[in-house]
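Heads up, one of the protein chains got dropped from this complex, but the rest are sitting where they should.
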Amino acid sequence: MNTSGFFVTGDPMIYGADVSIVLVSVAIIFYLTYFKKWGWLWREWITTVDHKRIGIMYLIASLLMLFRGGVDAILMRLQLAIPNAHFLESEHYNEIFTTHGTIMILFMAMPFMFALFNMVVPLQIGARDVAYPALNAISFWLFFLGAMLFNLSFVIGGSPDAGWLSYPPLSENQFSPGPGQNFWIWGVQISGIGSLATGINFVVTILKMRAPGMRLRDMPLFTWSVMASSIAILGVFPILTVSLIMLTIDRLFGGHFFTMTAGGNPMMWVNLIWMWGHPEVYIVVLPAFGVFSEVVATFAKKRIFGYGSMVFSMIAISVVSYYTWVHHFFTMGAGADVNIVFAICTMIIAIPTGVKVFNWLFTLYRGRITVTQPLLWFYAMIPCFLVGGSTGVMLAAAPADYQYHNSYFLIAHFHQVLIGGVVFGYLAGMYYWWPKVFGFKLNDKLGKWAFWLWQIGFYVCFMPQYALGFMGMTRRIYTYNQTMGWDMGWAPLNFISTIGAFLMGAGFVFQAWQIIYSIKHGERDVTGDAWNGRTLEWSIPSPPPAYNFAILPTIKGRDSWWYQKQEMQNGTYKQEPVKYEPIHMPKNTGVPFIMSCFFFVAGFGFTFEWFWMGIIGLIGVAITLFVRSFQYDTDYYITVEEIERTEKALRNNASVQRTAN
Amino acid sequence: MQQSVSAHVSDHDHGHVDQDSLKILGFWIFLVTDCLLFGTLFATYAVLHTHTNGGFTGKEFDIPGFVIETFVLLVSSFTSGLAVLEMHKGNKKGLISWLIITLLLGATFVGLEIHEFVSMAAEGATISTSAFLTSFFTLVGTHGAHVTFGIFWMIGLIVQLAKKGITSDTKRKISIISLYWHFLDAVWIFIFTVVYLMGVM
Partner (left out) sequence: MRKGIQFAKYSILALLGMVLLSGCDKSQFIVLDPKGPVAQQQLELIIISAVLCAIIILPVIGIFIYITVRYRDKPDNKAPYQPEWDDSRLLEVVWWGIPIIIVAVLGFFTAKTTLALTKPPVKDVKPIVVQVTSMDWKWMFTYPDKKIATVNYAEIPAGVPVQFILTSDAPMNSFWIPQLGGQEYTMPGMSMGLWLQADKTGNYFGSGANFTGKGFAHMQFKVKAVTQADFDKWADQVKKNSPALTTAGYKDLSKPGLSKELSFSSYPSGLFETIVNKNGGKYYDHMNHMGDSMNMSGMNMSGMNMSGMDMSGMDMKSQNK
């Protein structure tokens, strides 16, 4: 076992990180010990199978990762702000853009999305939990420990530096020896298995656990978007798993899938990874579309326009997204016919996406719009996503793409759709459902500061990058200068772009402040219906009790809570007699956490090619699976008395009469 | 204890989902994703199967070896079906006996496969010889790993059966593992055809 080079050395920034990691860990351990919180942490959070708590943990993790990814972004922008900068060396810059991309997509967007899945879907469909609560916990812990494994690379062993999709042969041993690339493989692999399990979980939850009377066509659009997204997960995450296994075999066992020698085919990786990678971006954007649909209908106080069309367009997007992967490498020269087919498929995706925009606008049309924080983010999305989507269509024109490919035009495009579509969407969702999950609203004033800093920062950062693309600046260069005697003129725009990145960073700081401030001072929501909502999640108290619904609601159509409220107002609502019954709930379990820890051990072992450790980890995983299989005592009943007690306490202050009161 | 909880469920949980059907649906969906996993491995095999790097080619597969493997696995699929029949009859002893036979056949299959791999490696045909062999060992090995996992799983279920007898829980678990076992059999048929038969032809 060779431990030389185990710790990353030689960079003051990394020493700084080492020190702060140690300090933070000591502080956390001290806090937990001093206030005797270890038991609380274990009982209430680590072993929880409650979808709401899992959702909260996903949210916290994704905000932390947004911070880390954001710091990466700012470091990159600092390096590029002026020509010939010596702030970062080439290899360090390469590591940073690799971790930035990987973290933002896999450890920020995905968990943020799963946070919304978990916090909202069971409540929207009138269920008490997801289909497999323990599996749900496994998914979370796999994601979390996968992400931690990946982040560990910053201080131990060295970070991956072959790009967020790690194209071989660059990512093979020949060109990237050492643990860095293995960290990428195992971090992504472990969390990817968790994502696949979440996909299965939510498809079954939505298909099987809807409240009585809720037909598929009564489902809220967010739930539909989760369904479309989960189905896409099922379709493509197995490809990711296999691709990563193959790269592992190449790197650890001397295989030749993607090597330059012995008949390996690196281009096969590029195909496989984009067969996953392209649908992946639709996987993350579809739930954002779902959020917007909820937000728009609620704040326009109007039924969503063109429901059928909305559902159809989401399904269309998730199906067509399987047939567009080649547009990531039109320049591979797969033949004119191939390029034309994939170019047109890519453009076709723009059609249902555009239709959604029209439907949202016409939901607002003849509505009564209240501008709130969630709606602001929707307003921000419209122009941003329109322009970003349009540059996407421009990129889809294959021969034009030969000029945009791998240039800053592309960078600007995908940041515009991923920030404008996905991040704005998730933030809208966070602001919208925050009072539901936590029982208070996030402060408006700080939120507006954050919002405008994000908006201005975004355009200042990314609009110049389109221009830089036209100036021939390619992505992933750590420096630029007046090479070979000509001035490419990239400097001023890069400087402006860096200013934008800082503004967005400031926006994020405001959001962090907003959250901390609102925990104490945020407007409390006592009604459970903070926004005068339309769907079932607003019919129960905020935050909801462990069992969500004391009595499972019976659904008579779309937006049932909205119509029930109307009936209650005009007195036509017939209250059914309340008869509580014991509620069947899953018990907390430590198995998911322990199992994921073994996965972490295995991943760490394989990363350093300490096979004994990897095998111990895998054996541990198998043993925990067995232990779980032998556990029969996995659920319990909440008694009627306890439900009555809880409901009474929760509804003391409620101003609106509720379903099960 | 288990009985009492199930009784409880049927008493009180009207409107609540049937846990068994939920789990079986989930397992079907898992099998779909597993199918895609194997599909991807087959695709890479199809791309790389001619990239032999001047070494071992498909023509050199050990014909009696893989025919026996196939036979053993097919029979084990049949015996796992017999086990499920016994389960439906409520015959715990018959169920456990057939499961043990299935398990032994599965172990034989894995043993034969390991033997095949080892003798190939002895001839110098290892995973790092050529892209063809890398994809071969990965595809066939992934299947073998699935079978191995199934064997341990089955051992666990046999212990549970012995302890608890045939309950709604153990019934569901047996149904799921037999689904899994048949699935592995179906995948093997493809491996047999695409890898071995087309290889030696």
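We call the chains A and B, going by the order they appear; numbering starts again at 1 in every chain.
FYI, a contact is a pair of C-beta atoms (placed from the backbone, for glycine too) under 8 Å apart; a residue touches a chain by one contact, two chains touch by 3 or more.
Treat the numbers as computed from the prediction; the structure is a model and nothing was measured.
Engineer: Among A:48, A:62, A:407 or A:514, which residue is in touch with the absent chain?
Structural biologist: Only one of A:48, A:62, A:407 or A:514 touches the chain omitted from view, namely A:407.
Engineer: Looking at the whole complex, which of A:64, A:338, A:568 or A:585 touches the chain that is not displayed?
Structural biologist: That would be A:338, which touches the missing chain.
Engineer: For a quick check of understanding: of A:33, A:90, A:575 or A:639, which residue touches the chain that isn't displayed?
Structural biologist: A:90
Engineer: Give the residue, chosen from A:6, A:67, A:253 or A:362, that touches the chain omitted from the document.
Structural biologist: A:362
Engineer: Which parts of chain B are in contact with the chain that was left out?
Structural biologist: Residues of chain B in touch with the missing chain: 43-44, 46-47, 50-51.
Engineer: Can you list, in ascending order, the chain A residues touching the missing chain?
Structural biologist: These residues touch the chain not displayed: 90-91, 94, 161-163, 167-170, 175-176, 260-261, 263-268, 270-271, 300-309, 326, 329, 331-336, 338-341, 343-344, 347-348, 350-351, 354-355, 357-359, 361-371, 379, 382-383, 386-387, 390-391, 393-394, 396-403, 405-407, 460, 463-464, 466-467, 469-472, 474-480, 483-484, 486, 488-489, 492-493, 496.
Definition applied: only the chains that are shown with their structure count from here on.
Engineer: Determine the centre-to-centre distance between chain A and chain B, using the mean Cα coordinates as centres, and give it in whole Å.
Structural biologist: Computed from C-alpha means, the inter-chain centre distance equals 34 Å.
Engineer: Could you pull out which chain B residues touch chain A in their complex?
Structural biologist: 1-2, 5, 8-9, 12-13, 15-17, 21-23, 25-26, 29-30, 32-34, 36-37, 39-41, 44, 47-48, 51-53, 126-132, 134-135, 138, 142, 149, 152-153, 156-157, 159-160, 164, 169, 173
Engineer: If we count contacts the way the header does, which residues on chain A are in touch with chain B in the complex?
Structural biologist: Counting only chain A, the residues touching chain B are 131-132, 196, 199-201, 203-204, 207-209, 212, 234-235, 237-239, 241-243, 245-246, 249-250, 253-257, 259, 262-265, 268, 272, 552, 581-582, 584, 622, 626, 629-630, 632-633, 635, 637.
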